[in-house]
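Other chains dropped; remaining ones untouched in position.
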């Protein structure tokens, strides 16, 4: 029951989408109990974005939303991995990526809540 | 003060938008104190999305954000209803819809916070 929502100010080519899917699908397993089998991904591309008042470089705002909680250690490892992924696949500098975590108490799927 | 934000990987036709508006406007009243009179809806359509590593079926990520709190029972009923709505109006399988709830302590409108 995790979902990773990515907002970027650049377009994503098909092969980049597939690479992100593959790498994020592996990375989510850093959080115990989570896997690609339950992972949803959404991408908002070509958005108008600013960081530090500027818009001239590629940047990403990544929201990791999970049902339940995880440890600081897991989040630290996941941040490291996600930054690496966006640098490798999209060429976004590590210092132009924000990753925000949200722990959710109520999450529905298939007509019922977990 | 609720807002329902929907992200889907398909386009929405005008009549589908109106049906969703009408049905979600009724469904939100499942939560005591909420009604269409205070409901905002946002739709992000045609997004690149993946679930379980695949993108070949229609899917939805629905975020229900409310000011204050509600009971587990209300959320259970709302999840059931929202899944049904997305199946009826957009043909999305119940098991391709995630619904995430967020209870908010600070919410502004009309220049002031509630």
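The first chain written gets the first letter, and so on, giving A and B; residue counts start at 1 in each chain.
The criterion applied here is as follows: a residue touches a chain if its C-beta (ideal position, glycine included) is under 8 Å from a C-beta of that chain, and two chains touch if they have at least 3 such contacts.
Owing to the predicted nature of the structure, the values given are computational and were not obtained by experimental measurement.
Taking the whole complex of the structure file rather than the 2 chains in place, the copy count of the single sequence reaches 3.
Everything that follows uses one rule, which is that only the chains that are shown with their structure count from here on.
Computed from the mean C-alpha positions, the centre of chain A lies at a distance of 21 Å from the centre of chain B. Listed in rising order, the residues of chain A touching chain B in the complex are 1, 3, 5, 12, 17, 21-22, 25, 36-45, 65, 102, 104-113.
Residues of chain B touching chain A in their complex: 7, 44, 47-53, 55, 59, 61, 72, 75-76, 78-80, 82-84, 94-95, 97-103.
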